[in-house]
Structures are given as C-alpha cells and as structure tokens.
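All protein chains but one are shown in place.
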Amino acid sequence: MTDHPILEVENLCTTFSRGGTDLPAVRDVSFALCKGQVQGLVGESGSGKSVTLRSILGLARHYGEVRGSVRWQGQELTTMSERQLRKIRGREIAMIFQEPMTSLNPLLTVGTQLTETLKAHTDLGRRARRDRAIEMLDHVGIPAAASRLGEYPHQFSGGMRQRVMIAIALAASPKLLLADEPTTALDVTIQAQILDLILKLADEMSMGVVLVTHDLGVVAQTCDTVSVMYAGRVVEQGDVRQVLQTPRHPYTEGLMRSVPQDVPPRTQLYSVPGTPPSLFSLPEGCAFAPRCQAAGPACQTARPTLQDIAPGRQTACFHPLPATQEDAA
Amino acid sequence: MAGLQYVLKRLALMVPTFVLVMIIIFLLVRLLPGDPAIAIAGDKASDADLAAIREKLGLNDPLLVQFWLFFTNTLQGDLGRSIMMRTSVSSVILERLPTTGFLALFAVSLSLLIAGPLAFVAALNRGKWPDTVIRTVFQVGLSMPVFYIGLILLTFLAAQLRWFPVGGSGDGFFGQLYYLFLPSMTVALYTSAIIMRNLRASIIEVLDAEYVQFARAKGLPNRLILGRHVLRNALISTITLLGLSIGNLMSGTLVTETVFAVPGLGRLMLEAIFARDYPLIQGLTLTFAILVSIVFLLTDLFQSLLDPRMRLT
Amino acid sequence: MSDAVVTSAKSSDAPLSRLQLALRKPGFLIGAVIIGFSTLLALFPSFFAPYDPNFIDYLAVRQPPSWAHPFGTDMLGRDALSRVIHAYTVNMQMAILATVFALTIGVTIGALVGYYRGVADMIFGRVVDAIITFPFLVLVIAVVAVLGPGLIKMYIAITLVGWVYYARLMRAEVIAQMGNDYASAGIVMGYSDRRIIFRHLLPNAITPVIVYWMTDMALAILLGSSLGYLGLGAQPPHAEWGVLIAEGRNFITTAWWLSLMPGIAIVITGLGFSLIGDGLADLLRPRG
Amino acid sequence: MTQTVMKIDDLHLSFPVSRSLLDVVQRRPGKSVNALNGVSLELQQGETLGVVGESGCGKSTLARCIVRLYEPTSGQIHFDEQNIFGAAARKDRSYNRRVQMMFQDPYSSLNPRMTTGDILAEALRVHQMRPEAEIAPRVAELLDLVRLPQDAAEKLPHEFSGGQRQRIAIARALAVEPEVLIADELVSALDVSVQAQVVNLLLELQQRLHLTILFVAHDLRLVRHVSNRVAVIYLGRIVEIGDSETLFSAPSHPYSQALLSAAPSLDPDDKGAAIQLEGELPSPLNVPPGCPFHVRCRHVTAQCRTVIPALRALEGRGEVACHHAEEINQHA
Partner (left out) sequence: QERGGTMNFARYDGSRLIDPIYADRNPDIWMVGSLFDTLLRSSDDGKSIVGGLAESFEVSEDGKTVTLMLQSGLKFADGSALEADDVLFSLDRARNGDLGPWSGMLGSVSDVTADGNTITVSLSQPDPTILSMLATFNTAIVNKDVFEAAEGATDQEKSAAIFAAGGAGVGSGAFYMCGFEQGASMDFCANEHHWEMGADGKPLPYLDKVHFEIIPDDATRILKLQAGEVDAVEFVPFSRVAELDADPAINMNLYPSTRIIYSPINTRETRADGSANPLNDVRVRQAINYATNKDALIGLVLQGAGQPMTAPLMSSSTRLASKLDLYSYDMDKAMALVKEAGIEPGTKVTLTTLAGSADDSTIFAALQQMWAPLGIELVVEQVDGPTRSAKNRSGEFDIHTYGWVDDVNDPSQVTGWLGYSPIRSAVGTGWESDKFNALFEASGKEMDQAARAQQYADMQTIYTDAAPLLFMYETPFAVAVSTAVDGYVQTPLGANIFSRATVSK
C-alpha cells in the first residue's frame, strides 16, 4: 500500500502532572497510517497506549499537556479549537474505549446514545436516525435490534456493550477508528467475532484502524503494522510479520518469548527479569536498560531514539538484536 | 410495574420502622420530667386537681396499657387531643402543616437554585479562583448557627432595609413566598452548602467518567455533554443526599420558625415539648417521621426514575 | 532463574512524607493551624484570656471594643474576649465529647453488622430508619429534656442519636471492603472473625468515617450552640459560643460585638475542622 | 500410584437473586444464579489441574467453594476423607491451613495497611506454625522463597508491583505449609512480561514442596503449559476433563473445540479457522434445559435439548459430556 497517509503522528508527547511531579505518559510517539490500514499498538499496562489514542483525538488535553503534532488529512489536530475538533470527532475519527462497562452512560438508553451521535454529525431526520441505529446494531450482531434500542446499558452483557460502542463509533461512517483494547473484557470466543467485525468494516469502508491491545496473538491476526510501546515510548515498529517474527528490540523479543508457545510443558518459561518501571522514576537512559541483558554502559546514560533499521522498520535500541533472530531462538 | 413493586416493598419496610418510632417516642415522652397535669392546670393548681387531671388523661394507667391505647388509636387515625391546644392533635397539625411544608419546599428549591449553578461553576473551574471563592463562602455558611444567620438576615434585610417582613407566614401563595423568603433562605443557606459540596464533587467525578470522555469522543456539542451526560448523573447522588438531609432541614425549621415567628410544625414541636403535651409531641413526631419517610420514598422513586439500574430491584 | 533482579516498583514514601505532602496543601495546613491554636486556647484559656471571664463589673456594661477590652464587654460588664476564649474549652470539648462516643459505638456496631449481615443487619436497618426519620434536633432536644440540660446530658443525647450515622457509614464501608479479596483471604487463612473485623477491615474502612467525624465535630459545635440558644446546652457561668450569641442577639444593632465575635469563632473553628477533614481524606487514603 | 487428596462430588451452588415483595405475595419462586450445576472432580496428589472456561462460567465460584468461602447448595467436598462442610470440619481450622487460595487481583488481596512482614507473621502466629522467636527468621525465609528482597518485610503492599504482590500472596499461602493451593487467575492481572516470572516460581515451588494445585485461568496457552490435567467448564458444569496435552491437541467437546480454535495464533500467517459460535453465552439465571451448550452448538440434535449429557470417558481421550462426542470427533 503506497497510499498517502491519512493520519500522521509526529513526536507526540503527553505529560500529566500528579501531586506536583510530571508524569511523562507518552513520549515522542510517531507513526503514520494509510486508508484501510490496521495499525497495532502493543505494550504493557501503563505504557501509554490509551493516552496516545486520547491525545490523537484531543481528549487528553483536558487533563494533561500534549505536544507534538497530529495531522489528520493535512489538518493539525493538536492546535485545533474544541469547536472544530467536535466536527471531526465521531464524524471522521471515532474511538472505542477500553472499558465497555463504564464507557456507556448508564442513565441513557442505548438508542439515545446511538442517535445523539447521528444527530450531531448527520442531517438525518428522527426516523432516519432510528433506522440507521437499528441498522448499526444489526451490523454488529445484536439480535432484535429494534426492540433493544430502548434498553439501558446494564441490560446488556459486556460483549454486547462493547458491540454497542462499536456501533456508536461506526454510526457516522468514520474514516479512522481508534480502538482501545476492544476485546480485553471479552471471552476468546466473542473476541474473535468482534475482531472479525472490525476487520470486515475496515475493509468495506476502507477505514483506517489503530488497534490497541496487549495480546500479541490479536496483533498477529489482525494488524498490518505494529508499534511496541514501553514506558511511554515506541521501542519498535514496522510490518507486523517482521516485528513479531524477527524482533530487533530486546523487549519485543522478551515479550514474544515469554508466551508459552512451543516450549515443553511444565518447564521454566523465559521471562523478562524485573518489573516495568514507574513513570515517576524513569531511569536516565533507556527505560528498559535495568531489565535488559544486552544493556551496555551507553544504555544507562543515553536514551536511544527510534531509528530506521530497515525499510518501514524502526527500533529504539543501541544494541538491536541481529536480524536473524529467528534462527537464534 | 417494577415501580409499584418497589413502592410496596418500601412501604412494607416502613411498618416495623414506624412501630419502632412509636415505641421510642412514647417512651421518650413518658420519661420527660415534669407533669403534664401541672402543665395543664398551672402551678397554682392544687394536688387534688392534678390527681384528677392525671386520672382523666389516663396517665395513671400502666405504661403498656397507655401504649396500646396510643398504638391502636393512632392506627385508627386518632392522635388524641392536644393538652395545650385543647383541640384534636390532627387538626392542629393539619393547620400548621401547609406552612412548614411550604417552608421546607421553598428552602429545598432555593438550595437547589443556589447550589446547582454554583456547583457547576466550581466544578468546571476546579482548583481555580472561582472554585476557591465559592467553596469558602459555602464553608462559612455551613459553620454558622441557623439562629444566627436568621437573626442577621432579619436585622439587616428585614428591619433595616425593609425588603422583607420581619415575621409571620403571609397569606396566599405569593404572600407566603414573600413572608417565608427569609426563613427559607436561612434554612437554605445551610442545606445548599451541603448540596453544593456534594454536587461539586459528583460533577467532578462524572466529568472524569469514561462515558463523558466517550461522549466527547463522539463529538457531541458541549451543551449536550454537560446537560444530558454530566448533570443527570451528578444529580443522582445529590438527590439521595437531599433526601437524607430532609431530617436536618426539619431540624432547621425548628429553630428558624422560632426566630422568624413562623407558625409551623417546628415551633409547635418546641412548644409541645416545653408544655409536656404528650399527645401533641407524639403526633408531631409521627408526622415528622411520616414526612421524612415520604421524602425518602420520593427521592428513591425519583432516583429510580433517573437511574434505570435501580428500576429492577 | 532469570528474575534475580527485583526492584521495588515505586519509590517508597514514608508516613512522614505523606504528612508533609498533606501539609503542603494550603487547605489542610490552614485547618491544622486553626484547630491547633483552638486546642491551645481550649487547654489554657486562662493563659490567653486577659480577664476572669465571669467577673461582673456593674459599671462597665456593654462597652464597645477598646484596647482594654478588644471585644468589648457584655451586658454584665464581663470581658467579651475572655469569655470567647474561655468558651473554647467548652466548645472544643463539645466537639470531641459529643462525637467520640458516637464514633466508637457507631464504628463497632457498623463493623459488626456489616460483617455479619443477616438478622442483625435487618434489625439494625429498622433502628437506623427509625432514628433517621426523626429530625436530629427533635430527638436530641427530647433526650436532653428527659435527662435535663447540661453538657454531659447533651453529650449523652447526641451520642444516643449520633452513633447511627457513624454506624451506617461504617457498615457500608465494611461491606465495600468485604468485596476486596484481602477479607476473603483472611477467611481462607482461617483467621478469627474478630481479627478479620478489627485488624483487617476496620482500619481500611474507617477513613470516610474519620473524615465525616471532622465535619461532625463542626456540626456538634453548631448543634451545641443551637441547644445553648434554646437553653438546653452549656450551663452558666460557662461561656459557650451559642449562649454568647444568644445573649448578644438582643444587641445586634447596639452592641454588635457581643454576638459577632463568638459567631466568628464558631465559623473559624468549623472551617478548621472541615479543612482538616478534606485534607485527611487525602492523607488517610491508602496508596496503590 | 497417585493418590486422591480432594474429591468434589456433584457440587451445586446457586446464588439467590433477592426477591421482591410482589414475588413473595404472588408466591413466585425466587430466581437464582446457578453458578455451579453439578461439578465433580478429583484432585490427585502433586498434580496441577487447570480449569478453563468463559467468564462467568463458575470457575471462581468453584475455587471459592473449595476454600469454604461459599457454601454449596448441594454436593460435597471431601478432603482427607472428611467432608469439609461437615459440622466437625467447620470448627477445624487446620483445613484452612492445609488448603490455601491465591486471588486474582493483586491490588485487593493484600491488606493495604499491613506490611509484608506483618502479613506473613500474622499467618504464622495464628496457626502457630513457629514459636514466637522463630517467626522473624521464618518470614525472612519465606521472602527468600518467593524471591523478594529482605527489606520487603517493612514495606506496605502499595510499594510493590503487581507481580511482587502476587509473590507476597504466594508467600502468605506457603507460610502455613499447605498441601493444596488454589490459584484463581493468579497471573491474569499481570503484565505479559511479568506473568512468566510468577508462573515459573509456582512451578518450581510445586516441585520442591509437592503441592497440589488447582490452576484457574483463561489464558489457554498458560493453562496448557502448567497443567497436568485440564477441566473445561461451561455454565457451571464440566464439559470435558482430561490430560492436558491430549485435550489441547485434540479437544473432544464442541465447546472445547470452539474455545481452543478462537485463541489467536502468534503467527500472522496462521490465520487458523476459528470456529464461530452463534448466539450469546446464556445467562446462568436461566440455564437452558438439556445440554447447556446446545444453544450455541453446531451439532445440536433433539436429544441435546432435553437430556443433560453425563461426563463419560472417551476412548483415547479424557472424559467428555456430549451426546455426540464420538461422531463429532470422527468428522474432525
């Protein structure tokens, strides 16, 4: 795909202040996304995945400081006024939140929450909005959609709520979908259904998707490209096959290896030593250095930046693993 | 249907509560030192007179008999005769109820009118100066004794500026509105401070909630976000609190009605206690308990109206 | 083994630093200063008061504030400042004694009922409903009338009614804490109920109760003042703010200082307790 | 020869849903959530039994029944030949010592106001595991066992990461020298890069201390890795149980098949063939009659709708509760 990118994120930094100290939640995140492309964002809990998505949509600036640039079809979003942003949110860029249980307003019917988006972004009439809402619920596989419009979120199961949220997000046919762990709360069997649905829609509506997850399997199965985040930074990104099959950053490699696959049962697993750092007290150098076996003295003092190491492939490491990692494992 | 069920359930729960209320108040009243007979006949009455009065009032019967009489009569809607008013307790209470009811409703409305918008302003400016100013002012309101606030309002707004009447309850809706403004305001200053605190906190909480973020992400207009998503949700806990503080509000009327010379139930209660008017005290307490229970029930119903999650219970 | 290096996830913050953190919040600091100073005044009123608060001077009644009498004198020629200061003893005592027993009883009952639920909880629910449907003041007045006026009686009255509020709060909080696995863990470990309730649940559930306690102390002063106004609170010659205001209310236009000064004292003290309460909410919240 | 340490027999548990007054008036029976609908299991000495299933299928409920946090509606659990819900056993604290549980949420399973040292010492003291003088050394020993630094004893739980907290929980369980460990989603809440650390520790300790472990999790790969045997639960009922490797490589029950096929592969090119299940997971409030899985099953027949299939051994595989197990597995 050599399409012109629709979304370009450059050096995105988001800082929260908590109790007087700065919390660097996201640092220098850059990536670009083309039409119909699915970009994965993986990383451990707290590595800044959700904040990245919220910063793109201009939600994070309400409670944190956002720097860098987010260009949407050539328009700069970070400096855009709230009023202008509102025209883009929901209509062009839609977002699915991580928590299906808390992201729907418990006091409003599902129908209201669906149609209010349509009202804000389309000039459909009352009836037409309702029809569209039913259509969307049908689309995401909620049976008897018409009768469920009048129901409240608590009457839906977690999986169905997630689907409602997807229906809301997709109602106005956005060109970009920011999906924040749309399946974590779900069972594997339902997870498969939902990912299929998103992929199908991305394909049909040639919609770009940024998919946040921490499940490497999900990434492997759904994404075209992937960025791996650690402590607020992208440590490696590129084509999903390359990244997963020949990880160049020790952290990516650690992640891949700690999954119990192709190891004899009941034997010791590979594990990344140590624990993820706290954002309050990041080490001076590479954030992964304390847990990295390949770390040298440079890693303790300097912070590696994201470098092209192959076409469309970047990693942030002073000592990247050899390209033929596959054989070594 | 579910609503009816809920009401029925609540009403059923109220039965033991009321029996308990009646026992407590009955015992409390009998424990009061001082003799209602003296209260009736006055200090100058002779001992024989007093004995006769006591006999007539049934005060010489065993407590259990007295309670049973009180209990069964109350169930039949007969609250007895007021000793000091010399008329039936229910008629005295019914006569005064509208005034206190008006005062309470007025105070609640004022509290909401004052606290609502200010809570919004404070919450939206969290940590900035409007927030600080609003919170401090209300904190002061919260720390002032009701009778003192009342007196200050009276002295300056009524007696000196003559914007409002000094006391009394007024006739007709607008008359009452005019006469009861200051007393209601006095009660409202306190209640609104509590509501403001709570509402501000819940607005802040709701503003941070995921569904509000999601509403933002949907690109909804701000008005819709604040009105439909934030306010409704924030109101839920505030309404519970409002219901709970109705007891407090009633306490407020006790003193306020005395200060402002409003002939309401609160002042009557004080008078009844000081006159050892057993039937009246009992009747009034029951009335208060019923009023408060009704308010609890109403807030519950209102809440379940707002909050669909409550509707199934 | 590959996990030989284990680092602590977060920099440790000792209890002291938490206090320091709380003290950095201006609200809490102001509250602490107010209550600290009030406590000093309450403990050593004679040290601060320029005169004997009860000394009557027929010849110097209702004098306006002056250097000799910064708050003026009252209708008996007593020094108003000294009376306001001596009232600290009564009012601070009121704040604590009117609430601390209710706190203790309420917390214990609330914790037990919240832990065991069942029949006790049903009965508890009815009692709470019954007491809550009474306007607080009515019940307190009735109890005070039964016991007779006076501070101790007032404390008993407020305790008899007030424990319910603590117990309710505690019960809800204990039930919420029961949802945490550490409570289940205690049961699984075979710990006794008493240990689970008082060692594990109570310390974790008490924070909102303590915060409420602070507001309640302010309320107790207000309530005591209202009772003082109705003549059911502190006994003369004890100076008490409510009584002082009540005494001064006849002179609100001619000798305004008589009611204003104790009024200010109530407001400031109430403010102090509330500010501390807000600060404590942050301070006591367990991290993580 | 393996020895059975715990025998779970036809365990049922339903949570009553509070009845409204109207229900009572109309004599409507109270509704209930049927969390367990007849679970029978045996735990063998020294084995790890994995338990998998969809969310809400009753895994945690089973685990909590075993440690007597819940009382079953019917059915029995025998430990050491003794019914643990019997009156005599209830009084006996030693059961609580010998069977320990570790919880899913590392953030709520430790009392936030007690230091690690206090938490461990308390367990030692209450069960009088050591005389008072030896408690401190034993705490140090336990910390060592779970590879926590010694200064951990003075710290409060919030000063630890999730993985470290789970180790504290493990240490607390081990403090009383149990024979059986129940691990309810012990690592589910942990970061991927830390999960392995805890799993490794558990495996190692099991070997050293000859523990019997019930390992509840929803990560199928992990369960496969740690378990000797695996039980698949669906709507409060075991639908398949058997040797871990056999079950994972050749699941027999249509539900197990769907479950395993839905797990996404790590290999982008292995798109697999996820078996799509129709319909929603039925609610435990009204468990369908017959085979609980029939509403979502592709192989459903009339028999499935009425007759509850019993768990039966299948040639060359484990035990399966499916009327059509043979036919299905021939096709496969």
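Chains: A, B, C and D, in written order; residue numbering restarts at 1 for each.
In the analysis below, contacts are C-beta pairs under 8 Å (C-beta built on N, C-alpha and C of every residue); 3 or more make two chains touch, one makes a residue touch a chain.
Owing to the predicted nature of the structure, the values given are computational and were not obtained by experimental measurement.
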* Partner chains on view for the chain not depicted -> B, C
* Structure fact -> Among listed residues C:80, C:211, C:230 or C:267, the absent chain is touched only by C:230
* Per the touch definition above, residue among C:29, C:75, C:264 or C:284 touching the missing chain -> C:75
* **Touch criterion as defined above, residue of C:65, C:125 or C:150 at the omitted chain** => C:150
* Could you tell me which of C:252, C:267 or C:280 touches the chain that is not displayed? => C:252
* **Hidden partner chain, touching residue among B:57, B:79, B:122 or B:275** => B:275
* Could you list which residues of chain B touch the chain missing from the display? => 32-36, 38-39, 41-47, 49, 84-87, 92, 95-96, 151, 154-155, 158-159, 162, 165-169, 258-261, 263, 267-268, 271, 273-276
* Structure fact -> Against the hidden chain, chain C presents residues 54-56, 58, 61, 75-76, 145, 148-150, 229-232, 235-237, 243, 246-247, 249-254
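The rule is short, and it goes like this: only the chains that are shown with their structure count from here on.
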* Counting C-beta pairs in contact, does A-B beat B-C or the other way around? -> B-C
* Structure fact -> Taking each chain's mean CA coordinate, chain B and chain D are separated, in whole Å, by 52
* Going by the touch rule set out above, which residues of chain A reach two or more other chains? -> 268, 270-273, 275-276, 291
* Structure fact -> Check: chain B positions touching at least 2 other chains come out as none
* Asked: For chain A, which residues count as touching chain B in their complex?
  -> 54, 57, 59, 62-63, 82, 85-91, 94-95, 97, 99, 102-109, 116-117, 120-121, 152, 154-155, 165, 168
* Footprint of chain D on chain C - complex, ascending -> 1-4, 6, 8-10, 12, 179-182, 184-192, 195, 199-200, 203-204, 286-288
* Quick one: which bits of chain C touch chain B in the complex? Just the residue numbers, please. => 125-127, 129-138, 141-143, 145-146, 148, 218, 222, 225-226, 229-230, 242, 245-246, 249, 252-253, 259, 263, 266-271, 274-275
